[in-house]
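Missing here is one protein chain; the remaining ones are kept as they sit in the complex.
Now for subunit A:
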Amino acid sequence: MQEIVMPINNQSMALLCLFVPLLPLAGFIINGLGNRSIAKGLVSLIGSGTVLASFLITVYLFIDFQANGSRAYTVDFYDWISVGSLQIGFSFLIDQLTLLMMLMVTGIGFLIHLYSAGYMSHDENFGKFFAFINLFMFSMLLLVMGSNYVMMFVGWEGVGLCSYLLIGFWNKNTSYNNAAKKAFVMNRIGDLGFLLGIFLIFITFGSVSYPQVFAEAANYTGGIDSTVMIAITLLLFVGAMGKSAQIPLFTWLPDAMAGPTPVSALIHAATMVTAGIYMVLRSNVLYVLAPTTLEVIAIVGVATAVLAATIGLAQNDIKKVLAYSTVSQLGYMFLALGVMAFSSSIFHVLTHAFFKALLFLGAGSVIHAMSNEQDIRSMGGLRKYLPITFLTFLIGTLAISGIPPFAGFFSKDELLAHVWEHSKVLWALGMLASFMTSFYMFRLVFLTFFGTFRGTEAQKSHLHESPISMTLPLIVLAILSTVGGFLGIPAVFGEGNHILQNYLAPIYGYAQVANAPAVAPLHLDHATEWMLMGLSVAVAAIAAIIAYVMYVSKKTVPVPEGERLSPIHNLIYHKYYIDELYDTVIVRPLMWLSTTFHRVLDVLVVDGIVNGFGKLTTYSSRTLRYAQSGAIGFYLMVMVFSIVLILFLNFFIG
């Protein structure tokens, strides 16, 4: 039985909780106001220092939480919105999931801040960058810490805003600005769904605060798969689709690579894009009440995973490959959610945050060394020049491909085992995506770090390993990518050793009450588990070998721009023409509709009425002014005749 979440009455703990998001906000204000007047060293000290402090406080909170018997608590600060029966408090909910996300966000956030200090050091808007990224930390922490859906929504919008600001950080480039706008607009579509979901939650449960909603949902009498539940969960999932780049709202994420690389690592790989998964996981009790929605999520997830992976096969921009890989991995996470492998999903979120942040930062290091060159056709042989980057990047690749004992293996294997249990077709598709993931990642590594250098002489002479502030985060993340998987050791290697699953078990308490069979733990016999594990490793290894043969032994290099490709290759290279499709099906008709409305409704009707009144007044005045001739005799005559007329009328009628 789920115990009731109590507000904490320890003032100093409450204050500590408050400091976690407030410190980055302070950093934002200081760096934002003093954009160019603060020295760069101080800017990075404030920017990174505040996040480090948040991380340390989070660690303390985590230890304290564990020491006090892992009891979830809320921290209430004040009544924020109080209208009739709608009571929304400004309060935090501290439980296992929140702490995990907080540790991930602040920990990886700090490493990326540290990295940014080196990566962005030549940028004139250094202060602005740190201000925005600190604001992002604040919003993200608000998102994960809030104790009700409205606070989550505030954080949700905040991270969307920061994403917009940072994608368009180099705002002198129009295409970057367009990418930022695209991300913002696509997110808005999702946000609308999320917002409607919140409204529906309030209507159904009379509250938006997690403890109340979940307690109500646990005793929900409408039964499994009621229309309301499906509507709520689907609407929330639409929000998650936008934020976490799922079909059909995924095209913004690859374009978001226009932003500086640390931003891609922090926002568009490790933290913000996993907000959708966090939200579904947070609402797990609602989702177990709507298995139909979960089925939809699983299908959307696996479709995204496969589609994005195929696109990733043919991309030549180092960051675009990673972006499609992120979309694909997010698809995996949703697939896991869809098959109710909630813990596996968050496990993959965690390991993915490690290795994808690592890969992006590694890519950033390569781009930094290559003087802002991002095309892998111009790279090659960088192994010799960037040894640390190469080694860490390789670890990241091994992790994402699912080669044991790196982190990705454990999370992906566990995830796929759950999918196997649920549906063999989904599993097969998942394996296909896994194969492609391994292939394109090794393709990336081989083209970038092996072979001979294909860039210009100027680039070659400039090649250098990145400074310590950039390599240190790489090393730390590489270590995490290596050992991170041991948080979730499969049952084969000892029952009950899955630290993460045991740790997270309490957050499914309400789901247990609502729909117990749905959240029953996975029970595969060991033979099956061994087989699945062996298969996934084999698939990854085969893909890696194929990539090796193609790009190292045969020294194939992707053809330059403009040359003819085979039809399928062409289709994939152009991302299935999805952007063009959206442009034709949605953007253009919408533009046409807007223009038509502008011409007809706005110009003709609205402006017509307003301007019509003006014109009528002018016209009648112009006509009437002829009466004012200035001839006094005429005036008098009119006056006399009028008086006579009135008298007559009075005489005959009155």
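The rule is short, and it goes like this: a residue touches a chain if its C-beta (ideal position, glycine included) is under 8 Å from a C-beta of that chain, and two chains touch if they have at least 3 such contacts; residues count from 1.
Following the convention adopted for this analysis, contacts and distances are computed from a predicted model.
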item: Undisplayed chain, where the name is taken from the UniProt record, one of "Branched-chain amino acid ABC transporter permease", "Cytochrome b", "NADH-quinone oxidoreductase subunit K" or "Succinate--CoA ligase [ADP-forming] subunit alpha"; value: "NADH-quinone oxidoreductase subunit K"
item: Absent-chain contact - pick from A:12, A:628 or A:650; value: A:628
item: Of A:468, A:636 or A:649, the one touching the omitted chain in the full complex; value: A:636
item: Contacts of subunit A with the absent chain, listed as residue ranges; value: 625-626, 628-633, 636-637, 640
